[in-house]
Every structure is written in structure tokens, then in C-alpha cells.
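Below you'll find the structure I mean.
Of the protein chains in this complex, one is absent; all others appear in place.
For chain A:
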Amino acid sequence: MTVINRIRRSMIFLNTQRAALVKDAFVYKPDCVILDLEDAVAAGEKDSARIQLYQTLKNVDYQGVERWVRVNALDSDLINEDIRAAVAGGIDGIRLPKTETAAEIQAVAKKIEAAEKEFGKKVGSTMMMAAIESPLGIMNAYEIATADKSRMMGIALSAGDFTRTMHAKRTVAGTELFVARSQLLMAARAAGIMAFDTVYTDTDNEPGFKKELQLIKDMGFDGKSCINPKQIGVTHEVFNPTVQEIAHAEHILEAVQNSKDNGVGVLTVDGKMVDIAWVEGSQRTLKLAKAAGIYKGALV
């Protein structure tokens, strides 16, 4: 298993063409960056962006921020070189856009393996994630999520193409995405990998962004794709457990431990009935809080 378990609340897209942006985007303190070679890069700049990607990976210390690359689509003639440059540079993971089938993941995994061998990297050391952007992809989400158990870190919804092909309209409430989000999330959880929500494009609308973050957090997503540095802080703020959530989780773990010692199965914590099934959620809350640097206790 090469997939690294870590906090991934925010994954920010960076246009790899822009040297000034990629040279130090870690100052914005995202959990992950996605160095984009696909849609953000002009058709005539693909080669220079790829060179920029390699130099950035080689020369910039991202100070613990996880580095992903969004390569061009599998049916493009660019993906082979994209993968070679990324693996040669020592990328943490590769995000495949427009994924519709498990076979595509396996095809990309082969290319990655070839590059790992070519550049002397440990085979299997490069993670993968899939962006699902179409109804077919959503229908196949579980197969995609389980297509390569050693590399697949997560799956992400990409709503732009999805709503277009669904003949749907983006709404504030997100009704048009509800099924897709639910199914993607269920596939990820069934496969035991992470789930990420689509970007929020109205970058000046912080209240709207916060509302969407709260929705996807409540649904169970692990994080969100961001397109502007100013979205990072807000994303972390919403995804971080609140002081009350942390306290409640601590109370549960302590109470369950005490009751176990006393041979009691069901108990009341902070006025709510609690049993052993709550332990995992509470541990997850405290682990997230610890990774976010807001919990210093010793219960996890």
C-alpha cells in the first residue's frame, strides 16, 4: 500500500505555466497543490508548462504540501510526456481527468509504472486519483475507485462537464449534483479511499462558498478542490472540527473507555445516547483536529 493517509481538506489548482505562482504556492498553506497541465494551460504552452512542472518539482521545497499533477486526458497525445515529466520530477500523485472506466485507470497506472522504472523510482510509489466528470464515470465510480488498490488515493467530482452532459444547470442549492455527489462518495467509502468535491467558481462569493463547504462536509467529503488561494483558509475553517466537536469527541472516547471498564454498553454523553459505534467517528474527528494542528491531546 503506497497511498499515504493524511489530511487533504484543500487541493488547489495551480496553472503550471505561471512560474510566479508555482514557485512558492506553499505560502498559502494548502494541504495539496494540483499543478495543472490540462485545461489551465494554453494549447501552445503545453511543452513549456511541462518543463516548468519538472523544474518546480526538482527545485522548490513545498514544505510538506502534497504535490499532485493534473495530466492531460488519456486520449490526448500529451499524457505520456506529462507522466514522464511528473514522475521524473518526483511528483506525489497523478490526477487523471475525464475518467470513465476502470480500464483507463489501469492504462495510466501502466504508464506510471513504466516511468517509475525509467527514472529509477520505486514502482508503486506514485499515487493516483481520478476526476469523474461524466454520467458514465459516476455510474462506474466504484469500479474506478477500486481499479488499482495500491495507487488510488481518491476520486473527485468535476461538475463543469458533468452538468453539461446531464443537460443540467448549476444551482446554488446544488440539487443537480446531489446524486452524483452521493454516488461518488458512496463509491469512495466502499473502496476505502478519499472523496473530493468539485471547484466553486464564484471566487468573490465567500458566503456561498462556505455554504457549499458545509454541505459537502456534512455529506462526508474529505476535501474540496480550490481555484483561488483565498478559498484555502475558508475551506480549512469549515473542515476543521469545531471546539465543541473536539470536546464532544473527547467526552465520548473517555466515557466509552470508562464504561468498558465498568461493563456498560450504552451510555449518555453531553445529553446524547452513545454506544461503541460512535468511537470511530470520534477518533476521526480528533485525528483530523490533530492533523490540522488544533488538537494537542493524547486520545488519538
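The rule we apply is simple: a residue touches a chain if its C-beta (ideal position, glycine included) is under 8 Å from a C-beta of that chain, and two chains touch if they have at least 3 such contacts; residues count from 1.
Following the convention adopted for this analysis, contacts and distances are computed from a predicted model.
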*Leaving aside the chains on screen, match the unshown one to its UniProt name from "Citrate lyase alpha chain", "ABC transporter permease", "2Fe-2S iron-sulfur cluster binding domain-containing protein" or "TonB-dependent receptor plug domain-containing protein".*
"Citrate lyase alpha chain"
*Of the residues listed, A:K58, A:K149, A:K230 or A:R284, which one is in contact with the missing chain?*
A:K230
*Who touches the missing chain here, A:I4, A:V27 or A:V123?*
A:V27
_For review purposes, identify every residue of chain A that touches the missing chain, sorted by number._
23-24, 27-28, 228-230, 232-233, 293
